[in-house]
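Of the protein chains in this complex, one is absent; all others appear in place.
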Amino acid sequence: MSEAIPNNITDNMTSNRTVAILNTEAPFSSATGKESLDTALIFGSYEQAISLFFIGDGVFQVIGDQNATEIEIKDYLKTFSALGFYDIENIYVCRESLTERNLPENFHISNIQVLSNKDFSQRLHQHNVIFRF
Amino acid sequence: MAMLHIIRSSGYNNNVLAQCLNMLLPNDSILLMDDGCYNVNHKLLLKAQLAAPELKIYFIEQHATARAQKNTAQTFSPTTLTDVVTLLFQHDNSITWS
Partner (left out) sequence: MQQTLALVVTTPPNSNLTTSAINLIRAAAKSGVDIVGVFFYQDGVLNAAKNLSIPSDEYQTLTQWQTLNREYAVPLYLCITAAEKRGLSDGLDKNVASSIDSTFTVSGLGELVELTSNADRVVQL
């Protein structure tokens, strides 16, 4: 456990701190997935360093062949394609979560990195702020 | 970086506790608050502590007492919200598992 960082260092750090968004819920039954994506895009539009993580039922947000309009949901999943526009390129999916759900690595967005539980966790730990949705 | 995992729900009702433990790295600590205090005797937590004896698991004593929850093994540390403020700054970051 480290002590609080000296303030002169903190002052320099705050400007380039990294933010992670950890997604844990399936996309449609609640507004959580959409509100998470909105958050990611805002941080991206302010040119903040931001990474997206998908674990547990959160992996259902990124799998391919979904059809939201079929159940009268405005297809916010399409908005994921805007991530590249905001240079949000660090997108991680937990391999164990895919395996547990018998899901192939078939995603509706490119750039996804599938990581083992341990690598996923280590990557997550490198961020200064983590928002869980 | 040392992370504080804040657990606010019962591990008997969802898999948030299991998910949190999967993300645990050495130097991390766990804080049970609100319904997270129902986990004071949860097998997964006790197992995690056995596997890593240096793992610190805190619980808000007031929240546990209100729920008639006692950490029978007495290996978790009772704490207060005021001490949680210190914990937040002793760790580099935190995840809230609601």
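Labels for the chains are A and B, by order of writing; each one numbers its residues from 1.
The rule we apply is simple: contacts are C-beta pairs under 8 Å (C-beta built on N, C-alpha and C of every residue); 3 or more make two chains touch, one makes a residue touch a chain.
Fair warning: this is a prediction, and the values are worked out from it, not measured in the lab.
The residue touching the chain not shown here, chosen from B:Ile7, B:Met33 or B:Ala64, is B:Met33. Only one residue from A:Ala26, A:Ala82, A:Ile109 or A:Val129 touches the chain missing from this view: A:Val129. The missing chain, though absent from the display, is touched by one residue of A:Thr32, A:Thr79 or A:Gln122; that residue is A:Thr32.
Against the chain not displayed here, subunit B makes contact via residues 6, 8, 33-34, 60, 63, 80-82, 84-86, 88-89, 93-94, 96, 98. Within subunit A, the residues in touch with the undisplayed chain are 4-5, 7, 10, 14-15, 17, 19, 31-32, 35, 38-39, 42-43, 46, 48, 129-132.
Assume only the chains that are shown with their structure count from here on.
Rounded to a whole number, the gap between the C-alpha centres of subunit A and subunit B is 24 angstrom. For subunit A in complex with subunit B, the touching residues are 1-4, 22, 24, 55-56, 96, 117, 120-122, 124-130, 132. Residue ranges on subunit B touching subunit A, taken from their complex, read 1-3, 15-16, 19, 22-25, 27, 29, 89-98.
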